[in-house]
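Have a look at the structure below, then the notes.
With one protein chain withheld, the remaining protein chains of the complex are depicted in position.
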Amino acid sequence: MSLGTSSGRQATAAPFAIELRGISKSFGPVQANRDINIAVPKGTIHGIIGENGAGKSTLMSILYGFYKADAGTILINGTETAIPDSQSAIRAGIGMVFQHFKLVQNFTVLENIILGAEDGPLLNTSLARARKALTDLSREYDLDVDPDAVVEDLSVGHQQRVEILKALYRQADILILDEPTGVLTPEEADHLFRILGGLRDQGKTVILITHKLREIMETTDNVSVMRRGTMVGTVKTAETNPEQLAELMVGRKVLLQVDKDAANPGREVLRVEDLRVTTDGVERLKGVSFSIRAGEIVGIAGVAGNGQSELLEALGGIAEARGRIVMNGADLALKGLNGQSRREAGIAHVPEDRQVLGLIMDFAAWENVGFGYHNDPKYQKNAVLMDNAALRADTEAKMARFDVRPPIPTLAAKNFSGGNQQKIVVAREIERNPDLLLIGQPTRGVDIGAIEFIHKQIVALRDAGKAVLLVSVELDEIRSLSDRVLVMFDGQIMGERPPQTDERELGLLMAGMTEKS
Amino acid sequence: MDLIAILQILESTIRMSTPLLFACLAGLYSERAGVFDIGLEGKMLAAAFAGAAAAAVTGSALAGVLAGIGAALILAAVHGLASITFRGNQLISGVAINFFASGLTIVLGAAWFGQGGQTPALSEGRLAQTPILDLFGIDGHAHPVLELFLGHGILVYVALLAVPFTWWLLYRTRFGLRLRAVGENPAAVDTAGVSVVRLRYAAVGITAVLCGLAGVYMSMGLNTSFQREMTAGRGYIALAALIFAKWKPVPALWACLLFGFLDAISIRFQNIDLNGIGIPVVIPGQFTNALPFILTVIILAGFVGKAIPPRAGGEPYVKER
Partner (left out) sequence: MTKLPRWADVVLVPLICLAIAFVFCGILIASIGQSPVVALTSMITGALGTQTGWGYTLFYATNFMLTGLGVSIAFHASLFNIGGEGQATLGGFGVAIACLFFPWPHWSMALLGSITLSALFGALWALIPAWLQAKRGSHIVITTMMFNFIAYALISYLLVNVLKPEGTMDPATARFDKAFNLPKLADIFGAVGIPFSKAPPANIMLFVALGLAFATWVLLWHTRLGYAIRAFGKQEKAAVYAGIGPVRITLYALLLSGGISGLMAVNAVQGGAHRLVLNSVEGAGFIGIAVALMGRNHPFGIVLASLLFGFLYQGGNQLALATDPVTGEQLKIPREVIIVLQALVILFTGALPYMVQRPLEKLFAKLKGAA
């Protein structure tokens, strides 16, 4: 329904759908965006790529009226436009699909779509019009969704379609998608890119924010690279390559190759048989079996949300499971949820999300070093009292060995950078000298220097004859660290491959496709 | 028990349910918008006092009603400031408002009227008791059934009509859609370009108006004056009814009628002696008084259908980065 107007507008408008000039934004002492200039031609898919924390999301939030820029101007279709709030952004024809969807879970698709874009004070006319428009849009862009379905019953991919439909229903000409594939299966991601292509062909402008090079190369017309709050360059996608983009992103050649000798696996440390985890009534881990031996790193590759988190949580004693977990030859309890008993069994766990699981953000560093080990006899003064002084001394030693900055044990965890927070967690877990280390997303949100350090620690633990289970969504990390790679898809292990396996083949497995199919 | 007694208890049930229903619907608007309100009691109490005081001074029932609503609005503004603008703890704010109203009504009442916190008895400023019967010139005592249905003050009918109206507003209008959305996921409302703050203040405002009506009905309709602590926990019973009704308007009516019925029973009988119907048990009045709370705890425990509050309830809205 918006096509007639948008193509009509296109004919007379300026060549750029969006132009940002000199945008700057600070949060306290942190400068998230510094003098950003970017021009997005109409009817193109424009990628914005950068590492976590490079300032991509902040920039888009400014464009959507969520934040007010400290300086700079925004031009929409060649006209300077103030965007003080989301309402203005919508009026200017901008639609946004956030990384975390902004849907009302217990509303129907239709109700979600009209929310904020109702025709009048009564709902029935709005609903009727939206139903008709939805049918048209679905057909036009291959965005099939049942208008009467309740959102919480929909798959993640379908929820994302509802978000896109929401934007289109509001006559958006410019669609911004923030990390849209993070939660999608490869199939869903491919479908999404087909949809985006269709939107471009109809004259819409799409901005795709991602940190995945492959997506940029496959779908965009132009790509802008951000690094530490600045825009380091915009290039035509056809005239660049992943290596060049990666270099622009991090500022120097990425050394993801980890120096390590061949593994020398010993006895079996962990054996998992038909492990299943059900959360919220949905089976997320559907019968997984594998084993890890002493002195090897087993990497779990997969798109986020395919059961890896549940696997880690079941092994770490956080999620209840069915099946068998055999550690050093003894069965572990699967119910009763106790991270403590797993530690006693010789399992250390660096969780995927350190800010939610691994650290108490308001606690001082020294208290966090005791986190999970507060019952350890070494931190007790007597039967009643804890030995806080011993804990502090231990923290100082760990901070020195792991180069945590600043080395202040009394500083609260929230006041350390992401990399230093991770070092505190890794130091705590690795220095327990566990038989098995579970480590999830070891370098998410961690700066390059700390990445190399943490990788070295993991390899050193392996070389000391310990078993390591590594879960990461970064395929490069999995391939460079692991001795064996297991690929997970839809709660199951699709197969095992050596780490040298070609990225394409692993990618197919991650997409749930075996050689036969 | 004869027919007349049953009719009287039913009539009393309607009267006692009315303040509960107003307060329960009041809580419904606020909590469906994501603002928990355990300060219903305080707002009712303040309104009861302000209404009776204004009516006593001016001799006008309308002035009393407006003053009552005004008082509730002021307290609601404080709650809004604490829980919406300054993103404080909504529960603590509610507790504070209850104490504030409890203390202030007594202090002002004692200072203004010198009767130890009571307001002077209303005569012409009181709400009309049987306006419909009066209109048709029917003697209620002669027609107990007519009296049961038509022998109530206007506010009773306003409360009953507020139920279908609330249902319609919530499920059939733009405002209702947005109100429900802001209690479930304020980020969805915000990104859709609708102001979360304005919606929540509107909801809290409606809450205040309904609490105001609950309060003035108590001091100017059910009674002829304000007495200290006269709401006697009804704000909490209304909250219990809201949970009992799972935050839905029509079940709220049934919950309030049930709790009002218990109230009516305990006013009429000290203890309920079941020996009369062959059961050798005497139910103490204290049990009847505590029953709404016991029932609500059972509902909360989820043994009889789980009560799930609005998802964003109690959480101040902060934009994510």
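Annotations for the structure displayed:
Order of writing sets the chain letters: A and B. Residues in each chain are counted from 1.
Quick note on the criterion: contacts are C-beta pairs under 8 Å (C-beta built on N, C-alpha and C of every residue); 3 or more make two chains touch, one makes a residue touch a chain.
What you see is a predicted model; the values in this text were computed from it and never measured.
Interface note: of B:6, B:62 or B:92, the residue touching the hidden chain in the full complex is B:92. Residue in contact with the omitted chain (choice from B:21, B:38 or B:56): B:38.
Remark: the omitted chain is touched by one listed residue; of B:8, B:60, B:102 or B:173 this is B:102. Within the entire complex, the positions of chain A that touch the omitted partner chain are 316-318, 337-343, 349, 351, 356-363, 367, 370-372, 374-375, 380, 384-386, 388, 414. In the full complex, chain B makes contact with the omitted chain through residues 38, 78, 81-83, 86-93, 95-100, 102-104, 106-108, 110-112, 114, 117, 233, 236, 239-240, 243, 284, 286-287, 289-290, 293-294, 296-297, 300-302, 309.
Just so we're on the same page, only the chains that are shown with their structure count from here on.
Centre-to-centre separation between chain A and chain B, using Cα means, comes to 47 Å. Listed in rising order, the residues of chain B touching chain A in the complex are 171-178, 180-181, 184-185, 187-194, 311, 319-321.
Note for the complex: chain A touches chain B at residues 27, 57-58, 61, 64, 66, 85-87, 89-90, 96, 98, 100, 102-107, 111-112, 114-118, 120-124, 126, 166.
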